[in-house]
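This report refers to the structure that appears directly beneath it.
A single protein chain has been omitted; all remaining protein chains appear in their positions.
Take a look at chain A:
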Amino acid sequence: MVQIVISSAGAGGLAEWVLMELQGEIEARHSTGLAGNLLGDLHYTTEGIPVLIVGHHILYGKIIHLEKPFAVLVKYTPGEQDCDELGCESSTRYLVTALIKNKILFKTRPKPIITNVPKKV
């Protein structure tokens, strides 16, 4: 039987991350991929409403405390030193890297930012 172990980093406590949910898909504009690319600026109003500025769009969202938290699992690939003379362990492992208890949901349509157009004189 296939057995996949999901193990926790230990009782030292898990980091808490945040989930952000956006409509649509993410694509890289350049072939160099996404790493290092800016997504946008995240602000909160004094009332606690999240505001995301992405390119020429503003998105208004809300904070949701998740009834069912998420665990972020990273697949563990054994390094050279973890293999013994019989080879690397064949069972798959995931490490719980963080927990997510809050989500920032943006589901309204983005509002385009209209920049000032210089008036004709």
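Throughout what follows, contacts are C-beta pairs under 8 Å (C-beta built on N, C-alpha and C of every residue); 3 or more make two chains touch, one makes a residue touch a chain; residues count from 1.
As a convention for this text, contacts and distances are computed from a predicted model.
**Q** Going by UniProt, what is the name of the one chain that was not included in the view, given "Sister chromatid cohesion protein DCC1", "AP complex subunit beta", "AP-2 complex subunit alpha" or "thioredoxin-disulfide reductase (NADPH)"?
**A** Result for the unshown chain: "Sister chromatid cohesion protein DCC1".
**Q** In terms of residues, what is the contact footprint of the unshown chain on chain A?
**A** 1-15, 17-30, 33-46, 48, 50-51, 53-55, 58, 63, 67-77, 94, 96-100, 102, 104, 107, 113, 115
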